[in-house]
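For this view, one protein chain was removed and the others were kept in their places.
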Amino acid sequence: MDDIKRKYVIPGDVITTGPYRAEDNVHLFGDKIIATTVGISEIYDSGVRVIPLTGVYVPRIDDFIIGMVKSHTSLSWELDINACYPGILPAQDVFGRDFNPKVDELTSRLKTGDLIAARVANSDRSRDPLITIADRDLGKIDDGELIKISPTKVPRLIGKRGSMIQTIENATKAQITIGQNGYVVVSCEEAEGLLKALDAIKIVEEQAHVPNLTERIQEMLGSSSE
Amino acid sequence: MNVTIIDQLKKKKILSLLNDGQRVDGRALDEARSLVIDTGVIPKAEGSARVRLGDTEVVTGVKIQPDKPFPDLGDRGIFICTAEILPLADPNVEPGPPNEDVIELARVVDRGIRESSMIDLTKLVLQKDKSVIGLFVDNSVTDYDGNLFDACSYASVASLLTCKVPKWELKNDVPTLVEGEFSEPPITTIPVSVTMGKIGDQIIVDPNADEWGCMDARMTITTNSDGNICAIQKGGHDGFTVEQLIKCSQISISTAAKIREILKQAGGR
Partner (left out) sequence: MGVRKSDIVLLDDKGIRCDGRSIEEPRRIMIKAGVLKNANGSAYIEFGENKILAGVFGPRDVHPKHLANTDRGILRCRYHMQPFSVGERKNPAPSRREIEISKVIKEALEPAVMLENFPRTVVDVFIEILQADGGSRCAALDAAAVALADAGIPMRDMVSACAAGKVADTIVLDINNEEDQEGQADMPVAYMPNLGKVTLVQLDGVLTPQEYEKCVNTAINGCKLVYEFQKKALREKFFGDSSQ
């Protein structure tokens, strides 16, 4: 793991040449491995990839996401999930298998603008991703504030084994729910804690590429952290 | 332009803060956002300005050219104001001919400036009934965060305050440009537009995009340097009480006075 060579790259940059496996966000041109997005390239023993620093969210099965209801038909809700496709939440997922479109009004459960904690149930590119909230920890979000960050920064906001998110939560007493799609909900009983948490999240997004960010955030939030 | 859907949590917060007379970004109810004006940003145009009202950004240019006067207005020059919301300003803007929102925006900005008589059009005549000077003010919105009415109006006014009118001589009745000679535009007053939104019973000045999405109705009032009202436009799907109408006029006069100082400074006056 320590043998990973890292470099800042932009599209078209030649990362290396040679018999490596081309992985995420690179392409092969002759024997050159070329970056396809702005990000940090990594060469490890057998493969080359780029960790992107910008770009839309690409839905993956089982991803925890936060979605916003945009509209609905008589059979499903259409969600904004910050991806290149809208998410589809079928009515049956919420009403159960006895769902009857003639009787059950979708807006009685979820209406336009509502936020939900959800999971990606199915994602193949031939149709819009299917979303589910049929789990105990999922469903409509009733309070907090929505903040949007680039989905590429989500791993940084979570941190190694959750270190970054825990640092912020402990220091501000806020609860932070992070969707893989870059939608984040922050709630806090104290207005000041809420503001500090929101500021910290914005800084992590802006400085995701800076080393030792967790320590700097800890300093910024003051010695009130444990 | 279709308004972006506001998430319900934010809408709840906006409404509950308003009940206490507060706004999400900490502004007072009658406080406009920060206003930054840069003039002369398009040197090739005869006048130009870039305005940032909060995160709303507009780039405006003034083109001044000889033209034929309108049929029954041969003793005055031409003033035309347009507006376009560029598709890069917001994901919901569709490129194409202006829709009714954009047309209303352009006409309200135009009316506010025209009715104030900011430009003395009688001073822009080359040959009565035959040849006059035309002032074309074109507003291009480059980033949307609510309240395009005021942003475009300020950009138009700042461009006009700092424009330079070229000189034309008539040779055989044809206007011919005299290179290198310019004059100051004939300015009589500085109109300032103030847009207020109504959310529930609260009136707020300069709504940002989130507040714009929660508004029931809006009012744009333009006042001139004498503190007189020269243009009004009510919009939105709800109504105002008479008390609210009076209150709006009072708010607009006092807010406009503050903004007029910023415009004066940008205009070098």
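Every chain is named by a letter (A and B) in the order it is written, and numbering of its residues begins at 1.
By definition in this document, a contact is a pair of C-beta atoms (placed from the backbone, for glycine too) under 8 Å apart; a residue touches a chain by one contact, two chains touch by 3 or more.
Fair warning: this is a prediction, and the values are worked out from it, not measured in the lab.
Student: Which of these, B:D55, B:D75 or B:D201, touches the one chain of the complex that we don't see?
Tutor: B:D55
Student: Can you say which of B:G26, B:P71, B:P97 or B:G268 touches the chain missing from this structure?
Tutor: Answering carefully, the residue with contact to the hidden chain is B:P97.
Student: Looking at A:S46, A:N100, A:S126 or A:N212, which makes contact with the chain not pictured?
Tutor: A:S126
Student: Mind listing the subunit B residues that contact the chain we can't see here?
Tutor: Contact residues on subunit B toward the absent chain are 41-45, 48, 55, 57, 59-63, 65-66, 82, 84, 86-91, 95, 97, 136, 138, 140, 142-145, 176-179.
Student: In the whole complex, what residues of subunit A lie against the chain that is missing from view?
Tutor: These residues of subunit A touch the chain that is not shown: 7-8, 10-14, 25, 27, 29, 32, 34, 36-38, 52-56, 58, 84-86, 125-126, 152, 209-210.
Keep this in mind: only the chains that are shown with their structure count from here on.
Student: Nearest whole angstrom, what separates the Cα centre of subunit A from the Cα centre of subunit B?
Tutor: Using C-alpha averages as centres, the distance is 39 Å.
Student: Going by the contact rule set out above, which residues of subunit A touch subunit B in the complex?
Tutor: 68, 70, 80, 111-115, 141, 143-146, 185
Student: Quick check on the complex: what are the subunit B residues that touch subunit A?
Tutor: Spelled out, the residues of subunit B in touch with subunit A are 5-11, 13.
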